[in-house]
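The complex appears here minus one protein chain, its other protein chains still in place.
Note that the chains take the letters A and B in the order they are written out, and that residue 1 is the start of every chain.
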Amino acid sequence: MIQLWMDLFISTLYFSIGIIGILLARGGIKLLMSVEIIVNAANLNILAWAINIQDYNGIFFVLLSISIAAAESIIGFSIFVALHRKGKGIDLTKLSDLRW
Amino acid sequence: MDDILIYLIFAFPLLFTIIPLFTKKYAKLISTVFSGLFLLFILYIFIIKYDKTSIYTLFSLSNGISFDVIINYLTLPLLLLVALVIFIAISYQDKNIENSYFSYVFLLEFSLIGVFLSYNLVFFYVFWELVLIPAYFMLGRWGGPRKDYTSLKFLIYTHVGSVFMLISIFIIGFYNNSNFSYSVLSNVKNIPSPLIPIVLLGFFLAFFIKLPSFPFHTWAPDVYVESPTTSSMIFSGLLSKMGAFGIFGIFINKNGIGSLLPTWVGVLLIILGITSIVYSALVALAQKDLKRLVAYASIGHMGFITLSAGVFLYISPLSQYLNGIKLILTGGMFMIFAHGIIIPILFGSVGSVERSTGTRSMNDLGGITKMMPNLAFIMVGGFLASLGLPGFAGFISEFSVVIGSWIVLQYWSFILIFGMVVVASYHIWALQKTLFGPYNNYLGKISDMLLNELWPMLLLLIIAFIIGIYPYPIYHLFYNYSNILIGGA
Partner (left out) sequence: MNIYQLNIWNQYVIAAFMIFVLPIVMFPIILLIGKFSEFGKKISGILATSGIFISFILSWYVYSKGTFSFDPSYYYFNYEFPWFANITWGVYVDPLSITMALMVSGVSFLIHMFAIGYMGKDPNKHIYFAETSLFTGGMLGLVLSANLVMLFLFWELVGLCSYLLIGFWYFKPNAASAAKKAFIVTRVGDVLLILGLAVLYWATINTNNTLSIYNLDTQIPMLINKMHSNFQLALAGALILGGAIGKSSQFPLHVWIPDAMEGPTTVSALIHAATMVTAGIYLVARVYPIYIYGQPWVGFLVLYIGAFTAFLAGTIGIVVNDIKRILAYSTISQLGYMLSALGVGIVIGESTVGYSLYHLVVHAFLKALLFLSAGSILFMLLDIRDIRKMGGLWKKMPITITAMFLGALTLIGFPPLAGYFSKDAIISLSYYGYMENTSLFYAWFLLLIGTFLTTVYTFRMFFVVSLGKPKSYAAENAKDPPWVMIVPLIILSILSIIYGVFQSDFYNFFNGVYNMSTFKFDIPWYIEWLPFIFVLLGLLIAYLYYATYKLSAENFARKSGIIYKIVKNKYYLDFLFTNIIAERFMLILAKVFNLIDKYVIDGIVNGIGWIFKNLSDYFKKIQVGIVQYYAAIMLGGLIAILITVIILIGGI
């Protein structure tokens, strides 16, 4: 039987993998993939709780969240494509124009 | 019917703001005509509203924030002063200036009228801050060589004071069910006592920075020197009166927050006043720039206002001195009007000197009476009026303040009269170095005062003389207001 704590454990682990990915990413693609991982982990968490307390409104929230995550990753990719076309590359340590 | 007049008082300057932007060549002519007509309109209102107090509501935003307007003994002469000085300043202005200058002047006039006339603290604050915007541009676009530093200093310095006043206004308003009308200033018992010093400090900073009074005065010499002559007239003649109006209207009103002030605030104001007078006189004696000397003269005059407010606060519990208290209070308030009339004459003459000879440094000038006899007449009249010569309006207020402060100062009065001797000496010294003595031939051939510079200054000089001989119309209003300040009806 799948119990609540197993789902929560998986989603926390998944979430922390995403955090580490954001902090340690060097390229833009890795950053976006890590953001997706985090969103996925949060969705999993909500689903686990929704089934557990049998409030099925959460499922609709998860569906909304998935679609917004997809839209956001498209925007992110298009930013990086535009940056690449400008010749600036996608190395995050070099993209620091908005500084003091 | 009355309501329409009040709407018009506000609508006319707002309308005049837009009109000069449409014409380039006739901007000055149209502005002079408009401000002259507005002055006649204000004179009409002065006559029909003389000796009455009335409160009008123009529009309401919510229960406690409504645009109320009050015309009483204090605000009516100030309204007249605003219209008069703006008219004189615009008439003096040379017409070769961008037309946006005149719209800034009218916007300034609109905000000033709002500051003096409003009966609601929120609108008072809005207009107070609104004054800074045209002032910043009048100084920053057409000023002298150091205009960038000076306009920024002016903006930030006065704004800091105003922000503290905002805190005070909020405290007063929110402890009175969000009612921000001036009438809640009487309910000062509602404010819990730990917050009272903050309220008093807020108003103190705002008014005494604007005045300008001794420790906070250093923005004034830079601002008055760097701005063009017309802007100097308006700044020293009207903007400083905002601070004085705040002091007499809000700060020391015994029916309002004045009852919260402890007696040592009176001593502090007396010390600040005397220091303003003597200190600014001594610094003025060391100046070489004529306009900077006039700026310090202006600061010195404001010291009399501080002194009169301080004496009132110190002595007012003792009711057997009633005549003397009313004398000194009215003297301080009368200085508002007298100084507002006299200081544009000084700045105007210095401006003429600068335009004709190209320099303001007293070491380079000398004996210019030979070439500029009209200027000599105006300049001698203006400087003598400024040092408190009887026969001009300044004497009445200085005399009242010195006489009234004797009972408090006793032998410290000798410091005050030492200051007055220094004031007389730097004025006469400035006259001697500029106008008299042998003519400095390096100046070449210079032209006399232009007609558009001469007649506004002559008009102000005549008004200053008439007010000095027959002060009753203005003095009576301030005398009645001093009754209110003491705590009577």
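The rule is simple: contacts are C-beta pairs under 8 Å (C-beta built on N, C-alpha and C of every residue); 3 or more make two chains touch, one makes a residue touch a chain.
Being a predicted model, the structure only gives us computed values, none of them experimental.
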Next item on the list: Consider the whole complex, including the chain that is not shown, and state which of B:52, B:146, B:189 or B:370 touches that chain.
Entry: B:370
Note to self: Among B:100, B:183, B:359 or B:413, exactly one should touch the missing chain; which is it?
What the structure shows: B:413
Item checked: Omitted-chain contact residue, chosen from B:97, B:428 or B:459 -> B:428
Next item on the list: Using the touch rule from the top, list residues of chain B that touch the missing partner.
Entry: 153, 156-157, 215, 217-219, 221, 279, 282-287, 320-321, 323-324, 326-327, 330, 367, 369-370, 380, 384, 389-391, 395-396, 399-400, 402-407, 413-414, 417, 420-422, 424-425, 428-429, 431-432, 435-439, 471-472, 475, 479
Margin query: On chain A, where is the contact patch with the chain that was removed from view?
Written below: 19, 22-25, 31, 92-93, 95-100
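Just so it is clear, only the chains that are shown with their structure count from here on.
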Notebook entry, point to check: How many angstrom between the C-alpha centroids of chain B and chain A?
Noted result: 63
